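Note that one protein chain of the assembly has been removed; the remaining protein chains are unaltered in position.
All chains are identified by letter, namely A and B, in their written order; residue positions are counted from 1 within each chain.
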Amino acid sequence: MMSFISYFINGLSLGSVYAIIALGYTMVYGIAKMLNFAHGDVIMIGGYVVFTVVSTMGLGPVAGILLAVILCTVLGVVIEGVAYRPLRMASPLAVLITAIGVSYLLQNIALLVFGSNPKSFTSVVTVPALKLLQGKLIISGETIVTIISCIIIMIGLTMFIKKTRAGQAMLAVSEDKGAAQLMGINVDGTIALTFAIGSALAAVAGALLCSAYPTLTPYTGSMPGIKAFVAAVFGGIGSIPGAFIGGLLLGVIENLSKAYISSQLSDAIVFGVLIVVLLVKPTGILGKKINEKV
Amino acid sequence: MALLEIDNLGISFGGLRAVDNFSITIEKGQLYGLIGPNGAGKTTIFNLLTGVYKPNTGTILLDGENITGKKTVDINRAGIARTFQNIRLFKELTVLDNVKTGLHNAYSYGTVTGILRLPKYFKVEKEMDERAIELLKVFGLDEEKDILASNLPYGKQRKLEIARALATGPKLLLLDEPAAGMNPNETTELMDTIRFVRDNFDMTILLIEHDMKLVSGICERLTVLNFGQVLTQGKTADVLNDPEVIKAYLGE
Partner (left out) sequence: MEKSMKINFRLNKTLKSNIITYGIVIAAYIIVQLLVNAGQVSNLMKGLLVPICIYTIMAISLNLTVGILGELSLGHAGFMCVGAFSSALFSISMLDAIPNAGIRFFFAILIGAFFAALAGIVVGIPVLRLRGDYLAIVTLAFGEIIKNVINVVYIGKDASGLHFSTKNAMALNMTKEGTVIINGAQGITGTPKNSTFTIGVILILITLVIVLNLIHSRSGRAIMSVRDNRIAAESIGINITKYKLMAFTISAALAGVAGVLYSHNLSALTATQKNFGYNQSIMILVFVVLGGIGNIRGSMIAAVLLTLLPELLRGLNTYRMLIYAIILIVMMIFNWSPKLIDLRKRYFHKNRAEKERA
């Protein structure tokens, strides 16, 4: 029983990272209507920035995360402006392929700069582990910080969307780009802001992911990125609470599968979830149906 | 028996009743117009007729056959073909191939026959080519048969869409704003073409249109739609002079 709770909580932790990544995915998909395949690799870049700042330059983790957030935000906005914006009116296939190209680009730049040897990541978390029930249940500091960060981000984002003008603009653009533009909303700026926020979140996710799973390679971001997309779809793409729930659920499913079925098959099960969801309820747990105009 | 009988057709989207109690009777060989202000639900009616939407209420009888709620593909086989408000051509195919896809069900041979290039392939392809060019000639497009559909000028794209619809050999042709974006000359030419099609292809035509010159020029009967409901229907001249209709268009 103890081990189940332990696996479950670790699953929540993994799920929280997925949720933070998924939030970025779902926002970009909902507002810019594109699948940013390179999102996972921005996470990896975030991880490397923190690593460089903390391990190579010796500045504290706070500086590391701050710098990572700033750099990733800039990176996200630049990518959007250079690679995605010219294709905004083109077919979704074209944007997806371009995003794949950007993903490759980021991976190979990291490969050139940092090499393929896994870097040992020093955790940015200084919170000590929690020992419950006479030491039978240990919750690591990383787990605690990750779950709490995820909740804070979720609440913060929801309030941002509801209460600020920029947030409302994002909502408008996600509903109807054309109408939003006619209302005087700066669509380009709104989309850039979306990427900025998504990338900032990716940086945080990178720091947390690498703190919990401390080896870092140029390919570290790729699979979590894809799984986070599965989570976003699972919860309902375009829905912020959906990304949250999807992420947490997926993390739990993956961890329990790893523990009780097989570590090899846990990936297959995660992807299996995606397939089942898309067949049974394509809009995901909390998603809305979009009708195509004829 | 009328060619098209619709009775009490209706559909709701969420809480909005987009079409309500829509009934219409179209006789074989008629040139019938569906008019009304923007947003009245005219294209929705087309979508209901062609299986894009399933109605909540009502029945649709085509030549006596109940096609209510059937799938688009089956409705086309039953005998309805349409064009779209925003032209939907196969952009990467040539003009000729666009029409040949319309002939897909009329002329057939198996996929394996095609891959192995058996004699039937050559025979049927030749028949399709000849039929397609015949159709293109009606619309004056045969000279451009090898041009990519996306490279045609707008007016000719509209005509190609009609040619493709015609290729499916329908009993009823639905034209959604065929004159949209055309200048007066093109519109006159289109009017002649539509009349030609009705006369020479044994066709019944229902069209949505805002261009009153075309409507009054070729439509024999009209139904006016407003807020998803029938406002009035009858002979063209009567309907167009009806003060209620004028009020609906001009608003009050």
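Just so we're on the same page, a contact is a pair of C-beta atoms (placed from the backbone, for glycine too) under 8 Å apart; a residue touches a chain by one contact, two chains touch by 3 or more.
Worth saying up front: this structure is predicted, and the values here are computed from it rather than measured.
Considering the whole complex, the residue from B:50, B:157 or B:233 that touches the absent chain is B:50. From the set A:5, A:77 or A:96, the residue in touch with the chain omitted from the display is A:96, counting the whole complex.
From the options A:63, A:83 or A:161, the residue with contact to the chain not on display is A:83.
Along chain B, the points of touch with the absent chain fall at residues 50, 52, 72-73, 76-77, 81-82, 84, 88-93, 96-97, 100-102, 104-105, 107-109, 111, 114-117, 121, 124-126, 128-130, 133, 146, 164-165, 167-168.
Panel shows chain A; residues 29, 34-35, 83, 86-87, 89-94, 96-98, 100-102, 104-105, 107-109, 111-112, 226, 229-230, 233, 262, 264-265, 267-268, 271-272, 274-275, 278-279, 282, 292, 294 of it touch the chain omitted from the view.
Keep this in mind: only the chains that are shown with their structure count from here on.
Each chain gets one centre point, the mean of its Cα atoms, and the points for chain A and chain B are 47 Å apart.
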